[in-house]
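I have a structure I would like to understand better, so I am pasting it below and will then ask my questions one at a time.
Of the protein chains in this complex, one is absent; all others appear in place.
Presenting chain A:
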Amino acid sequence: MLIFEHSREGRTAQAQMPAALDSADDIPAHLRRQSAPQLPEVSELQVVRHYTRLSQRNFSIDTHFYPLGSCTMKYNPRACNQLAMQSPFLARHPLAPERFGQGFMACLFELQEMLAAVTGMRAVSLTPMAGAQGEFAGVAMIRAYHDAREDLARTEIIVPDAAHGTNPATAVMCGYKVREIPTADDGDVDVDALRAAVGPQTAGIMLTNPSTLGVFERRIEEIAAIVHSAGGLLYYDGANLNAILGKVRPGDMGFDVIHVNLHKTFSTPHGGGGPGAGAIGVSERLLPFLPVPVVGRREDRYYWQTERDYPQSIGRLSAFMGNAGVLLRAYIYSRMLGCGGMERVAEFAALNANYLMHRLRDAGFELAYPARRASHEFLITLRREAKAYGVTAMDFAKRLLDYGFHAPTTYFPLLVPECLLIEPTETETKESLDGFVEAMCRIRAEAESDPEYVKNAPYTLPVRRLDEVRAARQLDLRWTPTGAVED
């Protein structure tokens, strides 16, 4: 049932509202609302029970292995949440004077410093509110850099064909044309194609390393040299930083600007689709263009650096300080890991990914890049199974849900057919990984003996397979008392 279907006229959660209705008669009648909004009239217990039950209709890290490639679904330590939700932090008004935020600002300042250290960048701004905003900030800084040098002929951003969809979408938002370059058969960028693509029109390149194919870009130094010698800059999409944290730094690879998804590598919760945080780091030459505010320190006091300190800044990306509460969680996580813990993130992310990859290969599944090491994730292709049994990667994904595993990322990257992108993360036990292999083998056996059964999965969830075509064609985006579909 929907919360609206529990509603009864005149029912209230009395404890949650002011005791009486104050007069607002001084507001002219023609500016006032004539009819009440459609909100449910329910008791507090009804609300608590309804949303508790809804929560139980979700898979989550706290309840299930969630090997969603490129999303880094690792354990979100509870301490990070509890300590970030202390009342002075929650009650702090964003425009409150700095004197009422020294503790909070110390955390942000130290987070900036730690992120700069682990990424090998000169400075960090924490304001972008998601990875896509971090990307936007990065490309906007590349543009500001060229503009400041009056180098105005640079109109193109180069993006590999395996890139996240946000990369080309971001380049367009920054007013650039997108030039796609292909991937070579071994999973690395086609360096010859890159060499042919760069020129005086090149503003920069957007690259993820390890790439979305789950492999480390081995010729990264050569790529950096090619782009730099053409006068372009390198943008690092930090979606896959978990693979290299403590092992190799994007700054050392030659990148000029990076974003870090704190909701991935730094373990802040995904919240059913956000909030995230997309902190960005820059090399020396992009420093003047950082988005504001940034936390500065003068003697022992922390203060907000604004447009006054960064007159060439690309500006503001939010009204205040981005997703501050997410930043606190990332800070607490970083302090708990410390330098030793951070070095082990990539090690055990890689150990789990390579182990799972080898187990699946030994069980007869086809790897997309069998000659390569896995990074923190890897790709398998189910094209053989699709051909032999008519059972697709999506069918495997849905059936995995019945076995109590969230599905890996399906059909991404677009260039590998029938693929699953699998990222186990460092916080999973060997037993979880073994259980996943066993489930994959059982599903394949089911596909062989009874393909229709797999194609109709899932069976054990609150709903069976949903009609997405109907959802798009007969748009139903809000509940109405009359138009409701029966449960």
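We adopt the following convention: a contact is a pair of C-beta atoms (placed from the backbone, for glycine too) under 8 Å apart; a residue touches a chain by one contact, two chains touch by 3 or more; residues count from 1.
As a working rule, contacts and distances are computed from a predicted model.
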item: Per UniProt record, name of the chain withheld from view ["D-amino-acid oxidase", "Oligopeptide transport ATP-binding protein OppD", "Probable glycine dehydrogenase (decarboxylating) subunit 1" or "Acyl carrier protein"]; value: "Probable glycine dehydrogenase (decarboxylating) subunit 1"
item: Residue of A:125, A:183 or A:334 in touch with the missing chain, whole complex considered; value: A:334
item: Of A:116, A:194 or A:207, the residue in touch with the unshown chain; value: A:116
item: Residue of A:174, A:226 or A:294 touching the missing chain in the full complex; value: A:174
item: Residue touching the undisplayed chain, where the options are A:181, A:215 or A:230; value: A:215
